[in-house]
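Note that one protein chain of the assembly has been removed; the remaining protein chains are unaltered in position.
Chain naming follows the written order as A and B, and within any one chain the residues start at number 1.
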Amino acid sequence: MTTLEEVRRRAEADARTYGYYLHPDAAFLNDLVEGLKRNEERYGYPSCPCRLATGNFDIDRDIICPCDYRDPDVSEYGCCYCALYMRKDLYEGKTPINPIPERRPPEKQARAYGVTTAAPAPMPVQKVSEKPGQQPAGVKKKLWYCKQCGYVIYREDPPYVCPICKAKREMFAQIEIAAQG
Amino acid sequence: MTTLEEVRRRAEADARTYGYYLHPDAAFLNDLVEGLKRNEERYGYPSCPCRLATGNFDIDRDIICPCDYRDPDVSEYGCCYCALYMRKDLYEGKTPINPIPERRPPEKQARAYGVTTAAPAPMPVQKVSEKPGQQPAGVKKKLWYCKQCGYVIYREDPPYVCPICKAKREMFAQIEIAAQG
Partner (left out) sequence: MTTLEEVRRRAEADARTYGYYLHPDAAFLNDLVEGLKRNEERYGYPSCPCRLATGNFDIDRDIICPCDYRDPDVSEYGCCYCALYMRKDLYEGKTPINPIPERRPPEKQARAYGVTTAAPAPMPVQKVSEKPGQQPAGVKKKLWYCKQCGYVIYREDPPYVCPICKAKREMFAQIEIAAQG
C-alpha cells in the first residue's frame, strides 16, 4: 500500500522536475497529500483531491494528479486548481494565491458526472443527464506527436502543453499507425 | 492570438523544467520575447528570434524555440545561440555571456536558404542555389527511440540530447513501424 510519505515524495519529485513548489502551508499541504492518498486507496489512482472522480479510470484520467490542467494553470495563474503545485513567486508570498477557474472542459465534466459514482462524493455535485451513445466506453486512445519537438504520447487527446518543449496543444498531430492498447 | 505575456510565460515554464534561466537583462529579454511573438504571428510558430526562418514548418522545425540546438549549446557554452536560455552561473554573472557559434548544420542552413522566403527577412542572408531534387517535400518523419532510456520521438532526425536521460544523439535508433503522420 502507498504510504502518506510516498505520496508526498512523489509530489515533491514531480515539483522538482518542473521547477514547481508545493504549497508552503504545512497543514494545507498535508490535507492535499492525505486527499491524494485517500483517492489512491479508493480508486486505485491518486485523482485530484479537489475534484469529484468517478472510479472509471478512462473518465478520470485527466484529473489524476498531476492533472492535465496543472501545467497551463501554473503557467497562466501561478498555481494549479488545488494550489498543490505553484511557482516560486507564489510559494515565497510575493504573488497572492487566488482561487483559479476550472479548466476541465464542460464535456469532460458532463461525461464524468453522467457516470454513477459508487464511492462517496467528496463534494455535492449536480448530476448531468447522460445521452445514449455517449458511453465512457467510447474513450479511444491514439498516438499523437508534437510537431515541434517530436514527443510521442498515447492518449485520447493531446496534452495542453508539451512537457518537453512547452508547445501548445495545437502543435500536436496524430500518427497514423494501426494500434490497439 | 498569443500575447507577449503568454510567450514570456512559456519561456519561463520551459526554463523551469530544464533548470535554465532567462537572460537577466530585462530589456534584452523583452526584445527576444517580442521577436518570438512576431515570428509566431508571421509564421504561425515561434521560430528563433536570432535566425532567419522560411515560413515552411518542416524546414524551420529545428529552429522553433526552444530550438534543437539549445540543450547542447547550454551544456557546452552555458547559453543558447540567442542567449535567451542560460545556466545559473551565466545568469548570476559568474561566467561571462559570450557569442557562441552556430550549431545548425550547413545542410539545414542550405536547405532553408534555398527556399524562397516571402516574409520580410529579419537580417540579410546569402541565397544558396537550390539543386533540383533537394525539395523540402523530402522531409520524412520516422519513429526514433533512445536506446538508453527508451524515450520515443517522431521526427526527421533524432535530437542532439535525449531530454529524458541526456544520452547523446548516437544513442538513438529507428523503430521500424509502418507509420504515416
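Simple rule for what comes next: a residue touches a chain if its C-beta (ideal position, glycine included) is under 8 Å from a C-beta of that chain, and two chains touch if they have at least 3 such contacts.
Predicted model, so just to flag it, every value in this text is computed and none were measured.
Listed residues A:35, A:49 or A:159: the one in touch with the omitted chain is A:159. Where subunit B meets the missing chain, the touching residues are 17-20, 71, 74-76, 87, 145, 147-152, 161, 163-167, 171, 173-177. Subunit A meets the missing chain through residues 9-17, 19, 45, 57, 61, 64, 66, 141, 143-144, 152-155, 159, 163, 177-181.
The rule we apply is simple: only the chains that are shown with their structure count from here on.
Centre-to-centre spacing of subunit A and subunit B amounts to 29 Å, using the average Cα coordinate of each chain.
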